[in-house]
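A protein chain is absent from this complex, but the other protein chains hold their places.
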Amino acid sequence: MRLFRNDYSELAHPRIIEALRRYQDEQNDPYGLDYHSKNAEKKILEIFHSQKGKVFFIAGGTQTNVLFISSCLKHYEGVIACDSGHINVHETAALEGQGYKIITVKGKDGKLYPQDIERVIRYYDNEHMVKPRMVYISNSTEIGTIYSRQELIDLYEICKQNNLIFFIDGARLGSALTSKTNDVEPALMGEVCDAFYVGGTKNGLMLGEALVINNPILQENYRYHIKNKGAMLAKGYLVGIEFEEAFKDNLYFDIAKTTNEMADYLKDGFKKLGLETLESPTNQVFLITTKDKAHKLMDRYGCEKWEDLNEKMIIRFVTSFLTKKEDIDELLSYISSL
Amino acid sequence: MRLFRNDYSELAHPRIIEALRRYQDEQNDPYGLDYHSKNAEKKILEIFHSQKGKVFFIAGGTQTNVLFISSCLKHYEGVIACDSGHINVHETAALEGQGYKIITVKGKDGKLYPQDIERVIRYYDNEHMVKPRMVYISNSTEIGTIYSRQELIDLYEICKQNNLIFFIDGARLGSALTSKTNDVEPALMGEVCDAFYVGGTKNGLMLGEALVINNPILQENYRYHIKNKGAMLAKGYLVGIEFEEAFKDNLYFDIAKTTNEMADYLKDGFKKLGLETLESPTNQVFLITTKDKAHKLMDRYGCEKWEDLNEKMIIRFVTSFLTKKEDIDELLSYISSL
Amino acid sequence: MRLFRNDYSELAHPRIIEALRRYQDEQNDPYGLDYHSKNAEKKILEIFHSQKGKVFFIAGGTQTNVLFISSCLKHYEGVIACDSGHINVHETAALEGQGYKIITVKGKDGKLYPQDIERVIRYYDNEHMVKPRMVYISNSTEIGTIYSRQELIDLYEICKQNNLIFFIDGARLGSALTSKTNDVEPALMGEVCDAFYVGGTKNGLMLGEALVINNPILQENYRYHIKNKGAMLAKGYLVGIEFEEAFKDNLYFDIAKTTNEMADYLKDGFKKLGLETLESPTNQVFLITTKDKAHKLMDRYGCEKWEDLNEKMIIRFVTSFLTKKEDIDELLSYISSL
Partner (left out) sequence: MRLFRNDYSELAHPRIIEALRRYQDEQNDPYGLDYHSKNAEKKILEIFHSQKGKVFFIAGGTQTNVLFISSCLKHYEGVIACDSGHINVHETAALEGQGYKIITVKGKDGKLYPQDIERVIRYYDNEHMVKPRMVYISNSTEIGTIYSRQELIDLYEICKQNNLIFFIDGARLGSALTSKTNDVEPALMGEVCDAFYVGGTKNGLMLGEALVINNPILQENYRYHIKNKGAMLAKGYLVGIEFEEAFKDNLYFDIAKTTNEMADYLKDGFKKLGLETLESPTNQVFLITTKDKAHKLMDRYGCEKWEDLNEKMIIRFVTSFLTKKEDIDELLSYISSL
């Protein structure tokens, strides 16, 4: 029986492990200066069409967020984010711990809109308040929604008008860009923001995120910054090898697509059983059910409580690159039996 | 031809890669709460005889140093270290970047002695100066020397007398404890300091260091602290699996022993050729040679310049778990030909 | 014509200046170790009934808040505050700049209630979220309201039950404790919280706040902490002299009372003119008026815009120790003429 707790319960896709085995004896330059990292960087810049970009491979998502945001802001400057944003809720004050304030806005469906940003700029207008300097979103969002092409373009536009840096957290970028309702081509990413990252950990890699800084001004002395924050891996080629493999033959997007298909299959299954779900076009599936059933499902499938809703509860199922139809069928049949 | 640049040029020992392959499909609890990490912790506490200790697996060495030191100090407190110490010279101000001052002392042969600590305590005696609160050493040291059993006991004693926390950086602990001149048994480590770490990255693991906090008072809310510093890996079981394997059948110490034997073989070879080296009983070998030869050797073998000595130069060779006698013979024969 | 911009537009009460003049030639111990500071401390501990307390004199309010909060929290711990709280809105991210997250709640009338705190504790319940560790309120609040005796007692109770430190910002404590509707005697302050401060800057002193730490555990090495944060004044006796004078013959509370009386006189005046105000029992007076009149008043009297209300606007008038009835009469007569 397979758990549906999250998309990082399994170590890595077999091809990733195989690539590591292939190079286990090879001597490589340390600290990410090896040829695997260079190959992976080149491929990523190509696919995401980042013409003047640079890529930095980082071990984890929270670390990547903190690294990039802290490299851009002065301590009197703040980053605008949804109050449901990962950096605000689920990183144990990692960003504030480094000295930076998050300016939270309500947003809608886990997403930020130009008018949210305009409202912040009007309000934070004097030197006794933090100075807005960056906009942070994630795609897909904390609640599995995605941004459209036009929405990203509009956000970048409002950012440029107001001298704000635009950063996209892509911990689940694969899932966003391969969703059935997505209209963002990968090549837009290199042009529609100052920086973004391509999440590996939640998309079948063992560990690692590829931070792409499109804006050359923001790349300066970046390796110094990474080292200063304790985030430079001695064996940086480890992550280089993973991403090199992930962007061969479209593996990265194939993993994401499969994961999404399994999530769709699960949503369809819930629907056929007459169960209620939240709208979410990616690999996080939110089921609304009674507290009693919710607890049984959490105990058995490791899925997590998302929110209490009076007598009901929202619980989250996540599919991964290893989820199979049989696993879902088993889950659905168990639910029917409740 | 094999390079002698450092002990982290190769990805990992074959048994480590094999262990990862073995568990690639297994679903594990995230964030280091899995059974592999628990097994590895248990084994490590046993071997190093840490009776009330806890183990935390961290991705890299600089991160481990910063994490532990920052968890112990208030910002007005400082850590005493050799001026040649890794935290002082080779971490791009990572510790100061988190808000903590290093109190440097000269030391001798890369090592700290009780009288160094006493001198610091006498000097930093009022509220306009940083307050000494911790002693940091590494074993083996930056220049490959090691501490004796009695030296460690004496340092801990002086620390306890002065309310100082004693922390041992063990990035190359394996090499230290398996050196021919070593008299520190692993079981001493759990009793002779407040915390230490067992280095994986430089001892045949892909990545990861095992931080052992012997002193229960210093363990409080540690997982919050790790997350706050962006150092909690989603797939923490990755490092758990590595250390579980490393402490099966003595693999960890076997790797270190082999590495040291190769270093000894290299030192002997230098000696036979009438070449001068620095005293170093571990896997870093320091050769004193002419600038001309030094540059040729650095170009060919990736070894690093350590220090200029008037017309001569000290260069560093490091052996790893993959260094073979043939590699060394080839190197020695090349030197003869110069 | 007198401005109503704020209560720190005038340098100091004549008796404060006179005290400084009196001691201008006297040689004093530096860094707050002088006898004036000791006298002032003794008097403050007596009046506010802080039996094991210590007093630290700090130059300004933001600095005092940051100092105290940063001395209590680990970087993974957060402080609960009203979203309208001074530390959240009007300190240019000073607290986050030092590495600490504010957990904001809506509150009511600028005030926090036990149920707000309980809600936070239930929600922030795991290591991926910041850990609540302190409650921050101000009395009077940002919008001039005050806490009752019972409300403070209830807040402290809930704090103690949940291992939270309770800190009261008293930038305008004088005005709160001398308000007509106040039922908090000064002697309660020493018993109802872990720390609070007695604001000088906004109550007729030239500069300086008296931080009173009731809880002995939180006093440890405090002078080191102050110096580390750059907040130790070489001529600390300057603030000591001011507070020594302020707590002779009840001057501190007399200033506050006069200031409140002028505010009441102003509120009465507005009422007689049929103008609408917000409920506020201290020296901040909030007038709701048309945008047109608001702008005229702001131009002429330096009062500040507080909030837009559709076609209307809330503007803030503040009385000080120098405000006279004539000044208010002049203002009221000007308004009548609009």
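In this document, chain identifiers A, B and C correspond to the written order of the chains, with residue numbering beginning at 1 in each.
In the analysis below, contacts are C-beta pairs under 8 Å (C-beta built on N, C-alpha and C of every residue); 3 or more make two chains touch, one makes a residue touch a chain.
Model, not experiment: these values are computed from the prediction.
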{"item": "Selected from C:Ser37, C:Ser50, C:Ser71 or C:Thr92 as touching the chain missing from the view", "value": "C:Thr92"}
{"item": "Contact residue for the chain not shown (choose from C:Ile102, C:Ile117 or C:Leu322)", "value": "C:Leu322"}
{"item": "Residue among C:Ser9, C:Ser148 or C:Thr290 touching the omitted chain", "value": "C:Ser9"}
{"item": "Contact partner of the left-out chain, one of A:His75, A:Arg172, A:Lys202 or A:Arg316", "value": "A:His75"}
{"item": "Subunit A, residues in touch with the chain not shown (by the definition above)", "value": "31, 74-77, 99, 127-128, 131, 221, 223-225, 227-229"}
{"item": "Subunit C residues touching the omitted chain (full complex)", "value": "2-3, 5-6, 8-12, 14, 17, 20-21, 23-30, 59-63, 66-67, 91-94, 97, 201-202, 206-207, 224, 227-235, 237-238, 241, 322"}
{"item": "Residues of subunit B in contact with the chain not shown", "value": "75-78, 89-93, 96-101, 127-131"}
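Methods note: only the chains that are shown with their structure count from here on.
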{"item": "Chain nearest the overall C-alpha centroid of the shown protein atoms", "value": "A"}
{"item": "Proportion of interface numbers common to subunit A and subunit C (over half same, under half different)", "value": "same"}
{"item": "Geometric centre distance via CA averages, subunit C-subunit B, whole Å", "value": "50"}
{"item": "Separation of mean Cα positions, subunit B and subunit A [Å, integer]", "value": "33"}
{"item": "Separation of subunit A from subunit C, taking each centre as the mean of its C-alpha atoms, in whole Å", "value": "42"}
{"item": "Set of subunit C residues in contact with two or more other chains", "value": "75-77, 99, 127-128, 131"}
